[in-house]
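So, chain A:
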Amino acid sequence: MTNDEIFAKIQEKFPKIEKAAVQVKNYLTVRLASKDDLMAFAQCLKDSSFDMLETVTATDLLGPVDMKGYIRQQNFNPLLPEGATPQIEAAATPGYPYRPVMDLLWVFFSIKERARVFVRLEVPRENVSVPSLTPLFKSADWQERETFDLLGVRYEGHPNLVKILTPDFTQGHPLRKDYAHIKDRFDE
Partner candidate 1 sequence: MTTPEPAAAAPKPVAPKYVPPEPVLNRQNGRLIEDRFSTWPTEVFKKRWSRPGYQRGAGMLVAIFVGLGLTGGLIGELAKRADGFYALLGSFAAAQGLPPLALDAGWIAIKVLIVLHIVLINGLWSIWWERKISAHIQSRVGPTYAGSPKGFNFHGWAQTAIDGIKLLLKEDVTPAAADKWVHALAPGLVIAPCIIAFAPVLFGDGLAAASLDIGTLYIFAFAGISVIGIVMAGWASGNKYSLLGGLRGAAQIVSYELPRGFSVVPILMFAGSLDLQVISNAQAGYWHGIIPRWFIFYPVVGQLAFVIFLISSVAETNRTPFDIPEAESELVSGFHTEYSGMKWSIFFLAEYAYVLLGSFLLATFFLGGGASPINALPFTWIPSWLWMLGKAMLMMFVFLWIRWTLPRFRVDQLMDFTWKFLLPWSFVNIAVAGLYLAYWLK
Partner candidate 2 sequence: MSNATLKSDQLFINLGPQHPSTHGVLRIGLTINGEVIVKAVPDIGYLHRGTEKLAEVRNYHHCVVLTDRWDYVSAMPNNLVFCLAAEKLMGVAATPRANALRVIMCEMNRVASHLLFFGTYGIDLGAYTPFLYAFREREMVLDLFEMLCGARLTYNYIRLGGVMVDASSEWLKRTMEFVEYFKPRLDEYDTLLTYNPIFMARTQGVGVVTAREAVDWALSGPNLRGSGVDHDVRRADPYCGYENYEFDVPLGKTGSCWDRYFCRVQEMRQSIRIIEQAIEKLPDGPFMASGVAKIPKPAPGEAYAHVEGSRGDLGIYLASDGGISPFRLHVHAPSFINLAMLQEKLVGMKVSDVIALLGSIDIVLGEVDR
């Protein structure tokens, strides 16, 4: 089944859906209009044999990563003189549409059709809150916890939305682009 056929099939059942402007290469990528559609669309996908929720994640589109959050000492090369240009530099690319949104991503997979659907949803990046898919897919449990931990996305209705990967004392969500390291008990 080609991506267009899958899309046609999905659109038949859920007419509100539309193709995303930026496609993940070789895979069908669709975009949700609002987060209220999420549950209905997930249910629709589950009914049309896309019964495996493979991935739950998100991307912070704010801009290039804030170096303060990444590394405590940027000039880690001791041979470099004081005040030299940092060796690691994440620079903004001109022309790329950086914007203060959280681009949420779900990947649904159908074992029968051997097809994947990438579902995207853009929401403002402050106080992100979307419905949790745990009532429909058990695999959403840990992955939503992970996304909450690393990106600060709140999944409403998740039974146990607590940190999973980072230690309890870590403040902030490391994969957000504006994350800056806050000193904890392991800093001098």
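One rule holds in what follows: a contact is a pair of C-beta atoms (placed from the backbone, for glycine too) under 8 Å apart; a residue touches a chain by one contact, two chains touch by 3 or more; residues count from 1.
These made the cut because all candidates are chains of the complex that A comes from, given by their letters.
Note that this is a predicted model, so its numbers are computed, not measured.
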| item | value |
| --- | --- |
| Chain touching chain A (counting every copy) in this complex, out of 1 or 2 | 2 |
| Residues of chain A defined as touching candidate 2 within the complex | 22-27, 29, 51-55, 57, 59-60, 64-65, 67, 69-71, 88-93, 95-96, 98, 105, 107, 109, 111, 114, 116, 118, 137-139, 141-143, 146, 150, 163-167, 174-175 |
